[in-house]
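Here the complex is missing a single protein chain, while all its other protein chains stay put.
A, B, C, D and E label the chains in the order they appear, each numbered from 1.
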Amino acid sequence: MNSIDPVIWFFLFGLLAGALKSELRLPSQVYDFVSMLLLLTIGLKGGVELANQPFSVLLPQIVVIVIAGFLLPFIAFPALRYLGKFTRADSASIAAHYGSVSVGTFAVAVAYMNSRNIIFEEHMALFVVLLEIPAILVGIILAKGVSKKTQWSNVAHEVMLGKGVMFLVGGLLIGWLSGPSGVESISPLFFGLFKGVLALFLLEMGLITSTQLSSLKRYGFFLLAFGVITPLCFAIFGTLIGTGLGLSVGGSAILATLFASASYIAVPAAMRISVPEANPTLSLTASLGITFPFNILIGIPLYYWLANYVYTTLALH
Amino acid sequence: MNSIDPVIWFFLFGLLAGALKSELRLPSQVYDFVSMLLLLTIGLKGGVELANQPFSVLLPQIVVIVIAGFLLPFIAFPALRYLGKFTRADSASIAAHYGSVSVGTFAVAVAYMNSRNIIFEEHMALFVVLLEIPAILVGIILAKGVSKKTQWSNVAHEVMLGKGVMFLVGGLLIGWLSGPSGVESISPLFFGLFKGVLALFLLEMGLITSTQLSSLKRYGFFLLAFGVITPLCFAIFGTLIGTGLGLSVGGSAILATLFASASYIAVPAAMRISVPEANPTLSLTASLGITFPFNILIGIPLYYWLANYVYTTLALH
Amino acid sequence: MNSIDPVIWFFLFGLLAGALKSELRLPSQVYDFVSMLLLLTIGLKGGVELANQPFSVLLPQIVVIVIAGFLLPFIAFPALRYLGKFTRADSASIAAHYGSVSVGTFAVAVAYMNSRNIIFEEHMALFVVLLEIPAILVGIILAKGVSKKTQWSNVAHEVMLGKGVMFLVGGLLIGWLSGPSGVESISPLFFGLFKGVLALFLLEMGLITSTQLSSLKRYGFFLLAFGVITPLCFAIFGTLIGTGLGLSVGGSAILATLFASASYIAVPAAMRISVPEANPTLSLTASLGITFPFNILIGIPLYYWLANYVYTTLALH
Amino acid sequence: MKNQTTKLITIFTEAALESQLVRDIDRLGAPGYTITNARGRGDRGLRGASWEANANIRVEIICSPTMAATISQYLQETYYDNYAMVTFSNEIDVLRPEKFTS
Amino acid sequence: MKNQTTKLITIFTEAALESQLVRDIDRLGAPGYTITNARGRGDRGLRGASWEANANIRVEIICSPTMAATISQYLQETYYDNYAMVTFSNEIDVLRPEKFTS
Partner (left out) sequence: MKNQTTKLITIFTEAALESQLVRDIDRLGAPGYTITNARGRGDRGLRGASWEANANIRVEIICSPTMAATISQYLQETYYDNYAMVTFSNEIDVLRPEKFTS
């Protein structure tokens, strides 16, 4: 029960193999395949559930989540700029990473709840999409101001039509249109293999993370502290919002995980193009090298404990 | 029941993503993998059933199907040459595409029947192989005459030993040799994941189709009309032959689908080498950009209705 | 029951397709993917069982197996050097290939036992790892003597951290740490698809083997004889050791298969770097072109018969 | 038949730049380009292609000397400060040189 | 040690031609070749490698100037009319030039 999930062992094994400089590697197209399956599966699961949610329940959730998505980078930015002494571009870029979300972390949280039979709102995949995008826009504005020179149509294209968002949205739509009985025929591939596919994904994430860890010492203590404290703060924020929105304990814990997670796919790609003067190693070291392992190893159980604590305290059970 | 199959949503999603110029893409080796699984699965299913068919039943079917395979391009050619005013090479090449078959369309037809519990002759995968090849030979002859210069051994190599035919034939043979109990151990990969794999295949087909659509306007109205009318005519022909051969309603509908479908893998590759002066964009625009979506969105249900109609009219039920 | 397993048909089909010079090919990254799944699955299965074995049972097995792993190349070397008249480097390299093991052959043996419901010690995946490495060290020493120039740290890195060993060891560790209930959630991908994945692997092995066969005539009769006689001798040795260690009949047959099998992944890579003057075509022709097909087509049933015979003779049942 | 001398520009850079670079090349009027996937090391460290953020591409453009100068200058101004990028050129003999006069 | 001057021919063309081209190169007697996968754009439009019919290859042949002329001429006559193809050559200094005298 309380033992470590095998998918986490895959991550740790990847970390170890990377640290040992082994020749272990997921072929790049296999990694793309595995990511794609993960995104589609998460989308499909969410979409099927979405059909069961009345719009009157969804609308307030959507509004609150999107507002939160715009707010989070504004909280992170001053810490980076004034405490961390980073350049404006770097501060903006890192803030965008932490304001956005990590789908891999979400998948681990879902697996965590499933393996403990904890109920949560399955349509939360929608929140992943809603939280992914606003932080990118805020990050660009923080870096450049609302400059006329920013090619917003390019940015929108890059952000909305990137692989990550498209696969998630596609899965959501298809799940929503097909309904539970419709997706049954495709469930052996998408739902049956989910945990196995997640294991392979985390193996590669471990390998990638270990290459990021090596650049950690270059950036020193502040980045390490930032990569641990920010998720904790954001998780508290997320738990409170989840409680306020009337989510279940599991749902609040997952929302906390989403707030606590930092993007390492959509945002880095967007920032590389839109804020090229920001150093990509810096933000990836923080989000992949620190926050991702922190969240999946320590964060998720902690956020679940936190959600439980809040619900018990407020006698909401 | 009458709702759209999720695999069709995957196709439409691919079309949309392509039209939006998103960065969605199936990595090329993953597309190869998915095609390979599809071909092997179709072959295996057919092969297992083949073992149950007495040769006396199969032989007349084989003979009639092969003759039809040689005839179809001769029907399409004059329309293209004299109505469409295409060059001889282009007319021959397009005729070969439409005389041959599309495995992807066959797979969608199979999924359509399965999801509606409609019975059909599972050994029809054999017909796919039988129909794939004759049209190529006819296409080359139509383009060049029975010239001594044609390197028929090269052509035969290209056609028979191309990936598509080999995987299908391999699956057929292995299924036939192993029998139903033999293939059980490999069924989770091949049969269990079939619909999911088909979904991924159709996603990529949607993306490819949308790139073909853009060249459609260049070729104008005739090609569009040809791409819709030819499958309709060929489907009627197929239904009648299916009925004549004593196939079930489902079987006749699938045979109609095969006749109506146009190749976009085996034939383009063979024509590129053997009739290089034919413009490949022209035939691919027709087969992939028009006929493939027409068949899987509208054709298959229509052909099933047609088969039903013929059987009811002839009181064959 | 006694019919040929479909995975073997896949191998024969690959052989045939290769011999016909067809364009069939597993994309290289898909082959890597399939190998990786196979190695992880074998490791996971072994690891789960390892948890059930008391250390007092394991220790003598480990010691004996490792000693055997060091001995085997010493048996093969003189035959190659003095009967086969190969150069010292070539003799050493081939001896290392045959002293080590083939994971693909092990997987086929496991599938053979499973499909016949023959019991064997599932933790034998550990033996694969134990047998893989010693032969490489012996091979290098046989080629170069215990020279100071040999960069043993490089060799160790190449050998221990190569993909093959890492995936096996990773699987073993994760299986061992997770236990039977832990791996359940990832079992659809790893255990459910095992035979299907093995089928694809053997298809590609057939294709590769057929390219090796073409170089067979160049090396003549001795290599052919060596590639058949060595596995037979080593299998007898393995059966006796298995019996001596108190393994079940199935377990002894699998140990015999391991002894009889020759490496074609880990050892070639290590020899290419450490004994570059050895001709890689020579050793691959033997191990892949002769011994691999011999073992999976004829060897495994033979070794099972042998193990049965020994057990019956010694009245150990 | 002496073919007219033409330039080949080769660019090693980050895979993330591909679509933007292709738009630039088209806009500047180059007659075509060819791209392959690559990995490598330079001043900005190891780019091992283990994942997309870390992969390189190798772009080749056959064009006139004038176009080569235009492209080189554009790349230097636009990308050199912030991206891992190396550009070089050499003279080549091309079949049908009239295709590459722009 | 001044190495003998040798030619490098580079060909960008459709992946569908690979096996035929390799047979041609072997038959014409070239000492070897190297192939990589590619994508690109030229006169015949975008070839983005999204699927096989749409993928390019990049073929390199190191050979003597005479062989280079033979190959170029053969390609021009055989393929230029109907296939997406670009060929160019340049001089290179090669180690062990005696390998490439044909």
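Simple rule for what comes next: a residue touches a chain if its C-beta (ideal position, glycine included) is under 8 Å from a C-beta of that chain, and two chains touch if they have at least 3 such contacts.
Since we're looking at a predicted model, the values are computed, not measured.
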Partner chains on view for the chain not depicted: C, D, E
Among C:28, C:147 or C:181, the residue in touch with the chain that has been omitted: C:28
Touching residues on chain D - with respect to the absent chain: 10, 12, 36-43, 56, 58, 72, 75-76, 80, 86-90
Interface residues of chain C (partner: the chain not displayed): 25, 28, 31, 204, 207-208, 211, 268-269, 272-273, 276-277, 280-281, 284
Positions on chain E where the hidden chain makes contact: 6, 8, 22, 26, 31-37, 62, 90-96, 99
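Everything that follows uses one rule, which is that only the chains that are shown with their structure count from here on.
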Chains touching both chain A and chain B, listed by label: C
Contacts common to chain A and chain E (chain labels): B, D
Lowest number of touching-chain links that must be crossed from chain C to chain D: 2
Chain D and chain E, separation of their C-alpha mean positions in angstrom: 19
Chain C-chain E separation of Cα centroids, rounded to whole Å: 41
Residues of chain A touching at least two other chains: 25, 27-30, 33, 188, 192
Multi-partner residues of chain E (at least 2 other chains): none
Touching chain combinations (by label order): A-B, A-C, A-D, B-C, B-E, D-E
